[in-house]
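Dropping a structure here in structure tokens format, bear with me for questions.
A single protein chain has been removed from this complex, and every other one stays in its place.
Note that the chains are named A, B and C in the order they appear, and that numbering of residues resets to 1 at the start of each chain.
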Amino acid sequence: MTQQTKEQPPINHIPSSTFAKDISREPGGEGIMQCIQCGMCTASCMVASKTERYRPRKLIQKILLGKREEVLSSELPWLCMTCRLCEERCQEDVDLSEIFTAVREMAAREGYIPPVFQNTIDKVLEDGWLLNDAYTDFEEDDRDDLGLDTDLGWNNEFVKKLKKKYFEGGAKK
Amino acid sequence: MTENNEARIGVFVCHCGHNIAGTVDVKEVAEMASKLPGVVFSTDEMFMCSDAGQVLIREKIKELNLNRVVVASCSPRMHEPTFRRVVEEAGMNRYLFDQVNLREHVSWCHMREPELATEKAKDLVRMSVARAAKLENLPVKRVNVLPSTLVVGGGIAGLRATLDIAERGFDVILVEKNSELGGNVGNWTHLFPSNQSGVDVIVPLIKTIKKNKRVKILLDSKVSAFEGYIGNFNVTVKNLNTEKEEKFEVGTVVITTGFEPFEPKGYYGYGESPDILTLAELQKLPPSDTLLVPSTGKPVKKLVFIGCVGSREPGVKGHEHCSRHCCSATAKAAGDLRDRVDEALVLYQDIRTYGSGHEELHRLARKKHVIYSKFPKDNKPKVTVKKGKIKLTWFDVLAGENLEFEPDMVVLSTAMIPPDDVEETSHLFSLTRSGDGFFNPEHIKLAPLTTHTAGVMIAGAAQAAKNASESVIDASGAAAKAVGLMAQGEVEIESTVAHVLPDLCSSCHTCLTACPYGAITMDVEHDPPVAVVTEAKCHSCGTCAAACPSSAIVMYHSTDDQILTMVEAFLCPAPEAEGGGSA
Amino acid sequence: MTVAETVTKQKEWEPKIMAYCCNWCSYAGADLAGTSRIQYPTNARILRVNCTGRISPEFILAALEMGADGVLVSGCHPGDCHYTSGNLKARARWAMMETAIEQAGVDPRRVRLQWASASEAQIFADGVRTLTEQVRKLGPIAREWK
Partner (left out) sequence: MKEFLLYTGCTTPVRLPGYEKAVELVLEKLGVRLTTMKDANCCGAQYIESVNHVAFAAMSGRILALAEKENMNIIAICGACSGSLKHVKYDLDNNPELLAEVNDILEEEGLKYTGKTQVKHLLQIFREDIGYDAIKSAIVNPYKGIRLAAHYGCHVTRPEEIVQVDDAENPTIIDRIIKAAGGTAVDYNGKTRCCGGPLLAMDEEVGNAIGRDKIENIRAENVDGIVTACVFCDIQLTQVQFGEEAGNKPKIPVITLPQFLGPALGIDEESLGISLIKINPQAILKAH
């Protein structure tokens, strides 16, 4: 956390541009420095319109101010639906969903991944696809009635290689 | 002056779209006017100042050979010249026209009382018709315009105006109170949007001016006296060191006295540490490749700019305006200095980098990782200085964060305010001043460079806070206005001057002392000597006429009779026209 | 339309104020009051003169004699006069004029001298309102002439 100066009771954040520099070096994070905080994204964001706690513009400003710990450990970057409506509307061509994906990747590297993402990632790296458990014989019958092949033939070898190469010991909490 | 022939008055009541007709019953006013003595035509029209309205006046003058016209519309300060020209085009003397203000003085300020507003409109039209009947034909007066200009102030605007005028073949007297030309821009290192410094821009201008034989430069000098009228001003310039005074005669004047950067005492700890300085002071620092902390001489590592210092403060007289140049100047300075420091912050209320190429400066600064943080208007950043260490605490509105920072240097983007001697200048050239203290133009949109003192132009920051490019644009405009007058060689002046009636004058000399312009002297050839007005010097203020104990002085176009008949028309309208007056 | 309607209506009494305004400052201030849509009482009729220096005491006395319930004279702030000193002369004459109308039995609170510059629309409007309310309290002038 930010170092606590003795005589200063409330812990005020000291602005710094290092976190913003790190993000702008991450693939997808290059555009963050173009943001002029006009708020067009937040006006278009459906998540923002349905919950008080999520404001894309505010999250970007926290990055620009250098609030590294708070942003990386927060759930907010994971609330973006990557629907990209903000990107269509942004006059400065800032790709917010790309930036938040870059923030997620950096957070993951430092061990912050929401449980629901972690579980799904483990499942995909195990089965090679998402709905292995959900494919019961009911669904098989429906496919059979429609004349569709019931053997979906998903490959789960490939993902094991990726798991060993990119996820072993890495993203575990 | 033709004697007062029988008045045939045309009354034209304007709707001004809904601006007047929205509150005042213009038809009823026109109907009432048609019954007033001397009125032979009365109508209402959608837009009197439009071509249709002007054509209507000309046609009616010819058709009904009207010899007086009353237009009830907007303020005469706006369209009196327009309608005077229209009646003149129809062969009627311009001084036989009178205008009634039904918009600014009636409909716009009595919107919720239509009946009383209509009644007021009727009274004002009745007053104007009464006056119109007594208006007299006055010859149009012309005076020559001396082919030389006085430019007051040697900043970038003054230099530009001087060069434009001199290059068109007219002499210029350039008066500068400091000991060298260049003004504020002269000592700026960060000019925008081009990468030049102030010196790069100013020095070539000064060189060309010095080479021009038509320009006379008077440094360390101020205008000490100024009289005369358009085309024929006599100016006294005093050298501040030698106290020597020189007199000149000029045809036009361009005021480019510019601004002064606000000394923000009491703002953000200014004065409590040499490391807290204004943007102007930063610009004046000798250019070097490392920015040094004034108190320690070490390189600056952490730099903070604070915007709107002494600007945009509602309710604080002279500080309510936006100084317009600071956002762009701050973005440029922050962008330039960012590479030499570890962190650069800009604390702002709003960002207004509106000029061409200025938004790019803002974007460049952000791209270089200058941190922009917005503070709330009613909770400005706090600066404390302890043992030489500066600490800033503030609330970032955009992130909802309480922030603090310990910068090595704080730069305050302070307001542009009028120079300390602006009062003196305004009295010398009888210029009025707007709410922010700068000089008022004649009309903010229709005549932004001329002033109410005919022949005196204003340009640059003297008129309002603005950046250097806008000042130069003003200067070339004002120069063109001045040259326009001088190229004509002559100009029309008001013929509404004072005139002494010899047989009434008791030569008591009261008027001689009353006249602020010394335009009245004693005519000794007349027996007994009586007062006489040198018309060229008279500014038609009317003080002499009011002072004269024997009412021997007539103010053309504003005679006692023309005034009292309006008072009478309001308070006790003539019985035969109305069939029964009040009280 | 009957005669009564063309003359200011007699039903309940509304003070009539004669307002002399100088062209450069207060007339422009009144213009600005209009453009800023400042609403103020309708009782004043503005008569434009080049300078308050042009207004001789005779104009004020004549207005009162002809039935004005109040007279407003509004010019540039001392020092701001377009003709350098017109307003100073007006101020000097004002004191003498006030004693004159008092001796004539007219309440001096019916006349008001004020300074309002081209940018002081609110001050001008407030001046009209103050004088109108003051005169309304004093009642019609007809009763006061000795």
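Throughout what follows, contacts are C-beta pairs under 8 Å (C-beta built on N, C-alpha and C of every residue); 3 or more make two chains touch, one makes a residue touch a chain.
Because the structure is a prediction, the values reported are computed rather than measured.
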Omitted chain's touching partners, listed by label: A
Residue touching the undisplayed chain, where the options are A:14, A:40 or A:159: A:159
Residue in contact with the excluded chain [from A:13, A:67 or A:104]: A:104
Hidden partner interface residues of chain A, rising order: 27-28, 46-47, 49-51, 75, 78-79, 81-85, 87-88, 95, 101, 104-105, 108, 113-114, 116-117, 120-121, 124-125, 128-131, 134-135, 139, 142-143, 146-149, 152-156, 158-159, 161-162, 165-167, 171
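What we mean here is this: only the chains that are shown with their structure count from here on.
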Whole-Å gap separating chain B and chain C, where each centre is the average of the chain's CA atoms: 27
CA centroid of chain A to CA centroid of chain B, Å: 58
Where chain B touches two or more other chains, by residue: none
Contacts with 2+ other chains: residues of chain C: none
Of all residues in chain A, those that touch chain B in their complex: 8, 10, 12-17, 20-21, 33-37, 57-58, 61-62, 64-67, 92
Residue ranges of chain B touching chain C (in the complex, touch as defined): 28, 31-32, 35, 75-77, 101, 103-113, 116-117, 119-120, 122-124, 127, 423, 426-427, 430, 432-435, 440, 452-453, 496, 514, 516-517, 539-543, 545-547, 555, 558, 560, 563-564, 566-568, 570-573, 578-583
Residues on chain C engaged by chain B in the complex (per definition of touch): 1, 3-4, 6-10, 14, 16, 18, 23-25, 27-28, 30-35, 37-40, 42, 45-51, 53-56, 58-59, 62-63, 66-68, 76, 79-86, 89, 93, 117-119, 125, 140, 142
